[in-house]
Structures are given as C-alpha cells and as structure tokens.
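What follows is one structure encoded as structure tokens, with my remarks underneath.
As you look at this complex, bear in mind that one protein chain is not there, while each of the others sits in place.
Lettered A and B in written order, each chain numbered from 1.
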Amino acid sequence: MANIDLLTITPDIILIVFAFALLLAGAFSKVERQANFNMLAMLGFGLAFLVNLFLFGAKKYGYYNMFFFDEVAGLFRFVFYGIGILVALISEPYICGKIKHKGEYYALILISVAGMSFLATAYDLIMLVLGLEAMSLSIYILAGMFKHDEKSVEASMKYFLLGAFSTAILMLGIAFVYGALGTTNFGEVVTAYQKNLGGHKPELLIAGVVLVLAGVLFKIAAVPFHMWTPDVYEGAPSSVTAFMISGVKAASFVMLIRVFVLGLKVVVFDLVTTVMVISAVTMTLGNVCALVQKNVKRMLAYSSIAHAGYILVGFVALNKTSLAAIVFYLIAYALMNIGAFAVLVLFDDRGNYLESLSGSGFKYPFLGLMMTIFMFSMVGLPPTGGFMGKFYIFKGALEAGYVWLVIIAVLNSAVSAYFYLRVLVYMFFEDFKGAVAPSVNSTPTTVALVLTSIGVLYLGIFPQAFFELTQRCMTYLP
Amino acid sequence: MSFAGLVFILIKIVVVFALLMLTVAYLTLLERKVLAHMQVRVGPMFAGPHGILQPIADGIKLFFKEDIVTKQADKFFYFLSPALSIVPVLLIFAVIPFGDKSDIFGLLKEPIDLRITGLRIDILFIFAMSGLATYGVVFGGWSQNNKYALIGGLREAAQLISYEVAFTLSVFGVVLIAGSLQLDKIVAMQKDMWFIVYQPVGFLIFLTAAVAELKRTPFDLPEAESELVAGFHADYSSMKFAMFFMAEYASIVACSCLGTILFLGGWLGPSFLPPFVWYMIKVFILIFVIIWLRGTYPRLRYDQLMKFGWKFLIPLSFVNIFVTAIVILLVR
Partner (left out) sequence: MMPVYLAYLFSGLAVILALSTILQKNPVYSAASLIGVMIMLACDYVLLGADFIAAIQIIVYVGAIMVLFVFVIMLLNIEQAKREKLFIPRRVVGVLLGLAIFLKLSIVGYTAKVMLSKGYLKIPKGADSTTAIGKYLFSNYLLPFEVASIVLLVGLIGAVVLGRREAK
C-alpha cells in the first residue's frame, strides 16, 4: 500500500512551486519591478484554494499513512489559503520600500502556509513536527524582516530561541510517546495501546503526552507559555503579525485537535482538567494585561492570549458542537484580526499608539467604520462573527456541563470590552491631531478590509449554514 | 572475543603502524628527492648513499630538539592538538584494506584479511575521522595565541568545510555504482573494470578535493610559508611539530590508499605480480602525483580557493552524482 497520492497534496505543491518561482524572480529582478509579487503569491494561494475545493469532501490516506486528508483538514486548508490571500493583499503597500527581499517575503509566507497545511493533514507525529517547523522557521525569519528595526530583530530572535526550545520539548515528548507505544502513526496508536500496553497507561506515555501538550500550548500562546507573545507580536512587521496572529493560531489549534482528538485519543480525557485550568488562567491573564496597554499591537497580542483561552474552552468541552465551534471561532478570529491589522497597516505603523489614533475615526470614516466592526467582533457583540463564535463555544461547553468555565469566560468578555472599545473611544471621541494618514497606494489593503468586514458580518448575521458545515466536517467525535 | 583473537588484532595493529611510520618517514625523503629532481637539484645526499638515511637523521634531530611552549599559549589545547591531529588519521588505517584475503605465501594455515578490521560503514567511518582531524589544526592554531597561527587555523576550518562536501560527494558516485560502503566489496566489484572508467569526473574531483583536504600546494593556504610563516604550527617544535608533520604525511598515504581502492581497482591487477605489490604501485603513483602537483603549481589566492570550491567543484560533483544515478537507473 504505497498509496503515493500526489493529487491530494497538489495544493501544497502549488504553493511550494510558487515560492520557488518567487525566490528566483526576486533574485533576478530589480526591486522596483517587484510590485506585482503579491499578485503572484495570491495567484498561488488562489490556485491552491481552487484545487482544494475540488478535493474537499474526500477522505484519503496517503504516503504510507503519513497524511490523512479528511474534511477537517480540507476545511483548515481553506482557512490557511484564505489567510494567505488576505495577508498577501495587505502586505504590498506596507512592505514596499521597507523590505528589499520581497521575493523571499512572499516565498516564506507561501512555504509557511504550506507547512500549516501539512500540519493540518498530518497523520504521523513526524509529519506534524516537520509541518510545524516549516511553518515556524518561516515565521521566525518573517518576524525579523525589518532588519533596520531593533524591535523586529528582537522579536525574531526571541521567537526563534523560545520556539526552538518548545520544539525540543515537543520532540522529547514524541520520543517518549514512541518509546511507550512503539509507533508515531496516528492510525496505529489504538492498536499499539491495546496490544503493546494491554490497555494500561504507563507514566512514560503520560509524560510524553504532557510534553507534547506543552509544545503545542507554546504555539497557541497559552499561559504559562505565553511570555513571548507581546514582544514578538509588537516587534514583528504588522503584516507578519496579522499572519501570525491568525494563521499560526489556527494552525496550532488544528495541531491540538489532530494530535489529541484524532491521534492520541486514548489519553485525551486525562488532559481535560489540566487544559481547563490553563484555559481559565489564560483568558484572565490575557485580558487583565491587555487592560493597561497603550500600544494597539501589544494590546491585540494580549487579546490573542485571551482568545486562546476562550478557544481552549472548546477543547475542554470536547463534544461535536464545541470542536466545530473552535473552527468557526478561528475563522471569525482570523478575519477580525487581519482586518484590525489591515487598518494599522494602512496607517503605516504610525497609528500603533492609542494617542496617535485620536480622532482618526471621523477624519477617515471608512477606516473608523471598519475598526468599529472589528472591535465589536473582538468583544463579542452582535451582529459579528466574534459573537457567534463565542456563543457556539459556550454552548458546547454548557452542553458538556462546564458552567463555571463559561461564567469565567463571560466575565472575561465583559472585562475585555473596556480595552477594545477604548480604541474606538480614542478614534471617535478625541480631537484629530494629524498623527496618522493612510498610505498612498492602499487599494489592495482596502480590498482586504472590505473582504474581512463582509466576512465578519456574514458570520455574525447568517452563521447557521456555516456552522452546520463545520459541524458536518468535524467527524472526529460522534 | 577470545584472547587469541585479541593478540592477533594487536599484531595486525603493530604491523600496520610500523609499516605506516616507515612509509611516512621515507615519504619525506621521496618528496624532497622528487622536488629536487624537478628543480634540477639532487636533494639530500650525505646521510647514507643518496641520502637514504636522511629520514632517520631528521627523526633523531626532531626528537632532541628543545620543546618550546610559549608563554601566551593555551596550555591544554597546545598539548592536545598534535594528538588530536594524528589520532584520527591513524584510526583511518583501522579500516583500510591492503589486500584480499591472503595466507601470506603459505606462512599461515588459514587465509586472513589484510586489514585491521572492517566495518559495515567503512567509508562513512573514514569521513567521520577526516572530519575529526580538522580540530587538531584548528585548535592548534588557536591555542598558540599567535595571529599567524590563528589565521592558519581559521583558513584550515574554512577550507575543510568547503572541500569536505565535494570530497564526500565525489566518493558517493562510486558508492552508488558499488552499492556498498564496504571497501573490500568495492574492490571486488572492480574485477572487470576499474571504477575510474565509470567515474572519471568523480576521480578528478576526488583528487582535487583530497589535495585540498591534505593542505597541499596549490591549496596549502593554512600553512603558507611565505605569508603565514608556516601557519597553524608556527610555534610548535620538537615532537609536537613532528606529530603534525606525521599526521600530514600519514593522511597523504591514507588518501592515496582510498583513491586506489575506490577508483583504481585496489590490489587487482595481472597475476604476474602479487596483489600487494600492485596495491603499493598504485598507491605510490597517487602519492607521486600529489608531490608532482606541489612541484608544478603555484598557490591559489584565498578567494580563488573558495570560489573554486563552492562555485565549481561542488556543483560539478552534484552533477556527477545526478548523472551517475540516472545512468544506473537506466542501465538496470
């Protein structure tokens, strides 16, 4: 059963081919003539998206069971490719003139998305690590792309060192799991568990699983592995931060779901209590720290920690509704974050501080409106995707009986309204000081803003059809 | 392992070591003589007829020379480096075969392997040891706290890294054809045709990279006398110097043996001469070529060295492997 199935990984091959093409084009063309590189990258993402549309719905094992393409993987591929398109859209006006390696910039985004896609289709711990590394390594580099900006270099270095540590921990965990089970393949875990271990869970296995969980939680940025988040998200170029905050978050959660719900499902119920505590602490800490931030990027970084906490509630509940809600939430979250960062990107980093945003809402009503939509969605106010995402997650958790966790989460959401809405207060109720102006060539970013805002509103107003789709796709639990 | 087996291996080690040291000693004489005749001189003539005892005289001289340890030297690595450079080279000879199974002209009842031992990964072992040998020079150069020596050590590190890749890749053409990493099997595969016929480009890359690995002219930048006053061993004297020297010549022998085994059919040859003699002839031809290069080529400049290694030799060796693999795929 060789099942070398090139067709199913075609989208990723397309991405990698486009990455190579961009690398070569970047090496052999002048910087001034690289303005249309984002179009090329978008073409790559678009093609991959189409091919995935064609593949979607199939269930296929491939390459000696190294990957397993199912509806969850297909759905997440759409998410990643979509994020890729949006990030390519908002990048060009922002990095133009600041980054000389445009070919490498887009190539790394393409490869990173390919890594995420491998992560989503992985059916073996080895594939998982390699997908994770393809994604993370690219992002370490992307974070340091502003070489003349100290903060960007610091972000890159910090993320790289801590990320390398977390991967080492993950690898140690995988070694333990392999030692205990004698296999790394998800398909053989249950048989190995029953045959080799006789249905017992030795400490070695549990230790390995906990280490793997630690590695995954690092990428999710859950407490106590969250320390890198604010510095990295603040220091990295804003377009890259948008990519990280949406793409890496989604990829980490698909990793969490695939490893523990699809792969090592024999141990998942031993972890629920731990994850529950982590989830509660994570959202509280994220929100409390976000309260005092003056920098919007930093505030969004802490908010991403808080959101990670909310999404973990879905993992704790561990039923079909809650897992489907995770996917729904991640999509809504990606849209609103890319949107919010698109506004910051459009202001060319001059609007990163709350003070400097003063009055910009009435001066630039379109951007003000957009920011309002995204901030409402972040808080979780109807009629936005953020509201429906939270609603479904909490619904799932209530079905599973985690009332206290939901109460903590709702209280946290209430607290979070303060710092999200403060952005709007500054934008609309302060006098304009002339600190910000949108950058000149802003068409692609505007397109991205329109797309994301429509997405957020659509998910908020007509969530039913889409949520049913995610529920139908989430086949891991009965 | 039985006691007798242990003694047997020990005897083999002693024999190989003695032969090697003898070869190394007379290699110095050979080099001086060959160079001298190339330059229409006569070379050493006084110690014995035609200077035949010169190596022994040199040895005695080195042994009784004052052992200088400079004040600024880092003592630990200063003492360790000569050993670090010679031990890996000697270890390489643990796996190099000198002939087929032989009963040594009927002296023994059962035929024995003419090698100390064999591994399943002979070639990889040799590469591993040649990688280790770098450190003797690098740390030796650093430990003297002397700018010439340091530059010599740095050059050695950069050069080794650059040429090790081409060196390794050139050998893998042969490994692809032979389908084995064991040296005796590779020789046995060459019964009909020497691998140099199938791998002419591989052989040339091997020879070039080997000369660079050996720090011989035209690639002798780590010890360029005229600019670095002997480079990495500038401050060394007496037996420490002699150990660096022996390591260098022993690696010439090792490389020649490896080239003979991989490309020139090892000990195989027409039966009017015994296999071991064929082997020695081929090894000495390669050694002569290496000395010959020293007599004829000027030293490269440093950037030329790097450019040649990275932009020509490594791509060429990749092409070589690629073509070899495709041909093998088509033929089989």
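By definition in this document, a residue touches a chain if its C-beta (ideal position, glycine included) is under 8 Å from a C-beta of that chain, and two chains touch if they have at least 3 such contacts.
On a predicted model such as this, the values are computed, not experimentally measured, just so you know.
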item: Full-complex contact with the absent chain, from A:Lys60, A:Lys100 or A:Lys201; value: A:Lys100
item: Contact with the hidden chain (one of A:Leu43, A:Cys96 or A:Ile126); value: A:Ile126
item: Candidate in contact with the missing chain, chosen from A:Ala21, A:Val51, A:Val113 or A:Leu137; value: A:Leu137
item: Selected residue (touches chain absent from view) among A:Ile14, A:Ala73, A:Ile111 or A:Leu405; value: A:Ile111
item: Touch list for chain B against the chain that is not drawn; value: 74, 77, 119-121, 124-125, 127-128, 130-132, 134-135, 138-139, 142, 150, 153-154, 157-158, 160-161, 164, 168, 181
item: Residues of chain A (touch criterion as defined above) contacting the omitted chain; value: 2, 4, 9, 16, 23, 62-64, 66-67, 100-101, 104, 107-108, 111, 114-115, 118, 124, 126-127, 130-131, 133-134, 137-138, 140-141, 144-145, 147-148, 156, 176, 178-183, 188, 192, 195-197, 202-204, 207
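Please note the rule applied: only the chains that are shown with their structure count from here on.
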item: Euclidean distance of C-alpha centroids - chain A vs chain B, Å; value: 55
